[in-house]
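All protein chains of the complex are present and in place, except for one that has been dropped.
In order of appearance the chains are A and B, and numbering begins at 1 in each one.
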Amino acid sequence: MNWVGLQMLRNDRAKFAAMIVAVSLAVFLMQNQAAILATMLSMTAAQIRDVQDADLWVTEPDVECFDQVKPMRDIQLLRVRGVAGIAWAAPLLKIDAIGRSEGGRLNTVTLLGIDDASLAGLPQKMRVGRADAIRELDTAIIDPGGHELFFPGEPFRAGRSVRIRNRRLRIVGVSDIAAPFTGLPMLHTSRSTAAAFNLGEQHMTSFILARSAPGSRPEALCQKINTLGGLRARTTEQFAADAMWFYGSQGVPMLFMVTITIGLIVGAAITGQTFLMFIKENARPISMLKVVGTTDRQLGTMILLQGAVVLALGSCFGSGIAAAVCNVIRTQPFLRSLYLPWEIALGTCFALASVTGIALYASFRHVRGLEPAAVFR
Amino acid sequence: MKQYLLPVLAAGAALFATVSVVRTQPVREVTEPVSPPPASSFTDTVAAVGLIEASTEHISVGTPLSGVVTEVLVTLNQSVRAGTPLFRLDTRALQASLAVHESQLTAARARQATAQCQVEDLNDRLERSLKLRSSTVISEDEVIRTRFALKVSQARVVEAQAEVAVAEASAASVRTEIARSTILAPMDATVLQLKIRPGEFAAAGASTAPLILLGNLSPLHLRVDIDEHEAWRVQPGTRAKGHVRGNADLASPLSFVRFEPFVIPKRSLTGDSIERVDTRVLQAIYRLDRTDLRLYAGQQMDVFIEASGTPTASR
Partner (left out) sequence: MTPSDSTAVLCTGIRKHFGEDDARVEVLRGVDYTVRRGELSFLVGPSGCGKTTLISVIAGLLETSSGEVSLFGNPLARMPHPERVLFRRSHLGFVFQQYNLLQALTAAENAAIPLLAAGVRRREAVDRAAALLDRLGLGSKTGSYPRQLSGGQQQRVALARALVHEPRLIICDEPTAALDHATGEAVMELLASAAVHPDRAVIVVTHDSRVFHFADVIARMDDGHITHVEPGQRTVANPHPGSSRNSHPSA
């Protein structure tokens, strides 16, 4: 009987196509917007997650995200090192400065000073060059977006330089870190080199990166460090979540949520309405099926299957379109981090299915209420 | 076949979407730093930073006299014995003054000799006068005058002797100054810094930049700054380990030497001209037990000291 239902659906090409297109577009719109929103939020935590060798971040107590720099006292590093269960701890310095390229392009840049001794927090993925080349004095590696800002349209290569506060910083590589939320060029350099640009403030440590020793739980270590007083320790994921929440609670994501909701409602409305129309137009054949002894249960399964097929096909096509568009957008250096969390990819499809499910239920109610005797008239 | 076109296309789209989504998921794998920072080998640890220094501490050699350096007699890293000349200042002015004083000495001596001769002459005359007094060739009066003249010339001899002594003392004083223009090593040590070169002016008095830095490098000592909040956890004589910066695998066991009894404000060694006062620190001196590491005075090390007790909320 299910097969009969599918044949009926296939036979009504116009509505079948309309429903698939509606589902596709709704899924595409929702996934696209969700991808942008997720990417934007993840960008606010990108620099935190990009530090792959540490699993703990220790900051001043009121720091909520990576862009809030609160100078830390050097002695704090030693206090963290002294906590039992900490494998190691290293400082990270973050400074904003104004950089000028050889071509005279001026940009505010974010300088990240990596601990000279250990190079903890160094980018792991590079597009050009080796990351540990920053051990040399007055060298830095730049992120792809920064390269684009300073040397627009030029292919990535090492060997250029950026002047900051009248000192020449030689670019020895291009990193492959996630794009930052601020869009500012990210320059990784050694902490000693970065400190030389840090004229206004005298601090040397913005964050303390730490790694839990094998066998100790990062969360428990955070607790331990927090009781020391004057420090706030978080796991990488906690800190990333805090950063995302910090930016996420500032309203912009609401706009995206509105668009996503509109996509959901419009998609479900068109699909549901078309489906209901399809069922109503087939009232006579369905009555005939009821007369010849098709049970309500069989009809319900049939409708569910028809809906499932429409939703599945539409979701597949919509996801495909969204993925294709996403891939095109990713070729831009500033948007290189665009991604769709797989949970959201599935979630959008299921959300649409759930809302469309209302229409399927309405269709079933309609079918159940059909008077089979009507077929004799 | 036509009926399978749509599902196949949809499956293709889904596959493409799946591959794209999976491929673009941000991956975060945990990696190791290029050279991992040092890790403590004790269960309860006080972490600190230490500065390598000579076991004698560092001796800034100064000069008692200001002057231009004419000669530097040692080289960097040279071991010197106590009393070895280090450098000499220009002494030409002193030599000239010595010549003057020596001439004056000669003149004084001459004057002393003249006075002596006069005394002898008068003595002689007085003796003859006394012999002739019975005769009336020489009056009594004349004898008395001669006697007084002798006394005067005797006094002149004493005066001349004093002048000679003064002249000798002056010359000796200048000679001492000349000797002081050669600066000597105060003890057996190694030249750690040499900031003076012939022709440069060396000013007397305390200076922030030492002319020559001396210190005994075997054994090396480590001056460890311990945060005042953690100081209570450190016991004298507990185990400690110092890690070389840049390669945490290179480490030396440390032997406790002493605490500096006075707690001082910590300076963060940034190399910055204005160094910020951070907190107060207890300084502990440890001896570096490994001698095969290439370590230098003035270098920083990451230190872990075995502690007792765990830190509690301090603020």
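Assume a residue touches a chain if its C-beta (ideal position, glycine included) is under 8 Å from a C-beta of that chain, and two chains touch if they have at least 3 such contacts.
All values derive from a computational prediction rather than experimental measurement.
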Exercise. Considering the complete complex, which visible chains touch the unshown chain?
Worked result: A
For this session: Check the options A:G183, A:P333, A:G347 or A:P372 and report the residue that touches the missing chain.
Result: A:P372
Seminar exercise, completed: Touch assignment to the omitted chain, from A:L137, A:A220, A:M254 or A:V291, lands on A:V291
Exercise. Which positions on subunit A touch the chain that was left off?
Worked result: 1, 3-4, 7-8, 10-11, 284-285, 288-295, 298, 371-373, 375-377
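The working rule: only the chains that are shown with their structure count from here on.
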For this session: Provide the residue numbers of subunit B that touch subunit A in the complex, in ascending order.
Result: 3, 6-7, 9-14, 16-22, 24-26, 28-40, 43-49, 227, 229-230, 245-246, 248, 266, 268, 270-272, 274, 276, 278-279, 302, 304, 307, 310-315
Problem set entry | subunit A residues within the subunit B interface of the complex | 10, 42, 49, 52-53, 55, 73-75, 77-84, 86-90, 115-122, 124, 131-132, 178, 192, 195, 202, 204, 213, 227-230, 236, 312-313, 315-317, 319-324, 326-327, 330, 337-342, 345
